[in-house]
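Structure first, then comments.
Removed: one protein chain of the complex. Kept in place: all other protein chains.
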Amino acid sequence: MDYKGYEVIIGLEVHAELNTKTKIYCSCKNEFGLEVNSQCCPVCMGMPGTLPTLNGKVVEYAVKMGYALGCTINPVCKQDRKNYFYPDLPKAYQISQYDIPLCEHGHLDILVDGEERRIGITRIHIEEDAGKLIHDDSFSGTLVDFNRCGVPLIEIVSEPDLRSSKEAKVYLDTIRSILIYLGISDGKMQEGSIRCDINVSVHKPGEPFGTRVEMKNVNTFSGAVRAIDYEAARQIEVLEAGGTISQETRRWDDAKGENVLLRSKEDAQDYRYFPEPDLSTIVLEESELAAIKATIPELPNKKLVRYMKDFGLPEEDAHLLVDQQEKAAFFEELTALNKVKPKNASNWILGDISRLTNETGKTIAELGISAPALADLIALTEGNKISSSVAKSVFEEMLKTGKTAGEIVKEKGLEQVSDTDALQAIVDQVVAANQKSIDDYRGGKTNALGFLVGQCMKVSKGKGNPAIMREMLLKILEG
Amino acid sequence: MDMDLKRLAKLSRLKFSPEEEVKYQAEMERIVAMVEQLPDLDASGPLIDPDNPMQLREDVSEHHFTRDELLKNAPEVQAGCIVVPKMVD
Partner (left out) sequence: MELYRMTATELSEMIAHKKISSVELTRSVLDRIASRDKEIGAYLTVDEEGALAQAAKVDAKLAAGESLSPLAGIPLGIKDNICTRGIRTTCASKMLGNFVPPYNATVIEKLQAADYVCLGKLNMDEFAMGSSTETSYFQKTRNPHDLERVPGGSSGGSAAAVAAGEAIVTLGSDTGGSIRQPASYCGVVGLKPTYGSVSRYGLVAFASSLDQIGPMARSVSDTALLYSIICGQDPHDVTTARRSYSDFVAGMQPSVKGLKIGIPQEYFGEGVAAEVRESVMNVAREYEKMGAELVEISLPSTSYALAAYYIIASAEASSNLARFDGVKYGFRAAEYKNLEELYENTRSEGFGAEVKRRIMLGTYVLSSGYYDAYYKKAKFTQLMIQDRFRQAFQSCDVILTPTAPDTAFKLGENINDQIKMYMNDILTVTVNIAGLPAISIPCGRDSKNLPIGCQLIGSKFSEQTLFNTAAAYENLVGGFDLDQAIC
């Protein structure tokens, strides 16, 4: 994206739904996609006389995210009411946190174009989600479904440290991946489990920051990229035309690819925050916090860098492994055996293993192949005991029979032939039958060599050592 | 005292006729004058009571209410939902 010499300043407020069993302030199930108004009770419907009770898991999950993002945890904090009228908010106030959030002063390291960038995290607080409005022309009015009322949310507020839509996208992907790693959110975009508000301003380098505009209703990460680029371009156009940017809130319409004014600064809502009198103080003991901290696994952004640095994996491969926790764990189990090269381990996981999990819908564990068993197979290829094409069929056999690679190779006599006399005979046979390829090679078409090696492998039924046969072929061709 | 009755009414989703406005303005001003009699004390610092820790709820679901029970008091219901005037999305 070309920002025409302007610097773009972006801050994000990410709302993530937590996957606790129950809602934040009542014991209703926290489940998506059920029949309208079926997961409700007097509390989340805001009936007169009802009172909230805070779900302990919500606090635990939010603290987890706080530790994951290097935050300071406020062991003594409270909840506040944010007052506004809207049909999806049954109490006409949202229970949230105002001046003392559960977590603050953190940071997130993201990898952009191979460089690590540190993005400041202002705060993470807990709050309740609102219901859903259904706009459908078949009804005379707008319908309200309260199932989502009281679904627990964490709001993660970043510092204005992001400088492009691309960085914002990486930031969002990384946040999502961490939520999933921690097991605290499903991260399902299509179900609205992660949403964000975006703050954008632009300015010429060296000049002070511009006026910031807030954008609401961004429901996908790709939408966030479009929304940022649209808003940056809009602001730049205004400034280039000699205009000024006013502090306002705009609403992103992803279908139209544009945003419209929602309210200006003058219409800013007065939320009349005050401490929630129906709840008392959240007090977390040091031991509780230590116990939560101890559960934090190595996070995907850190794994990514480590896989690249320690194992020499290319960024794309590292990403693919890290993206799914089970793949990363299997990769680490494989490499920990110290039997095979990390790159080969990675290739197997991203190749045949991924293909199988995709085809069957099974997890790696359900495929029924252990890391040591796979390591033995890979080691056979690395030790030139079997060729890679044989390895694939051995792998299939392992899955079918549960036998070890060694057993299968031995039983079926698949061990790679490295005996030069036997191989020379094969090579000679192939050379005799493929004069055209030999002429091609000599005429400069060097990829004919690959074809010839392939032919040798075919004749040897995959058992011939391709490297030795390649050498033999070369000798003949160059000779 | 600078009480903007119109703004407060808007925030409270109440509306007053011009006559009512005059009456409420006068009444509110007297009431505000009364509640201004607070002692002169330091009111900085957060409003939080660390000596009042809260017991948190266990994450176990309980469900007792049918949709019909919960919507029984609603002024207007369609397709299992509460209805409000048509809103632009």
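To keep things simple, chains are lettered A and B as they appear, and every chain counts its residues starting from 1.
Here, a contact is a pair of C-beta atoms (placed from the backbone, for glycine too) under 8 Å apart; a residue touches a chain by one contact, two chains touch by 3 or more.
Remember, predicted model here, so these are calculated numbers, not experimental data.
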Contacts of subunit A with the absent chain, listed as residue ranges: 42, 45-54, 81, 83, 85, 87, 90-93, 144, 270, 272-274, 277-280
In subunit B, positions touching the absent partner: 3, 5, 7-9, 11-16, 24, 27-28, 30-32, 34-39, 41-43, 47, 54-55, 57, 65, 69-70, 72-76, 82, 84-87
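Assume only the chains that are shown with their structure count from here on.
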Euclidean distance of C-alpha centroids - subunit A vs subunit B, Å: 40
Subunit B contact footprint on subunit A (complex, rising order): 20-22, 27-29, 35-42, 45, 53-57, 59, 76-78, 85, 87, 99-100, 133-135, 139-146, 270, 272, 275, 279-283
In the complex, subunit B residues that touch subunit A: 11, 13, 46-50, 52-54, 56-65, 67, 70-71, 76, 78-89
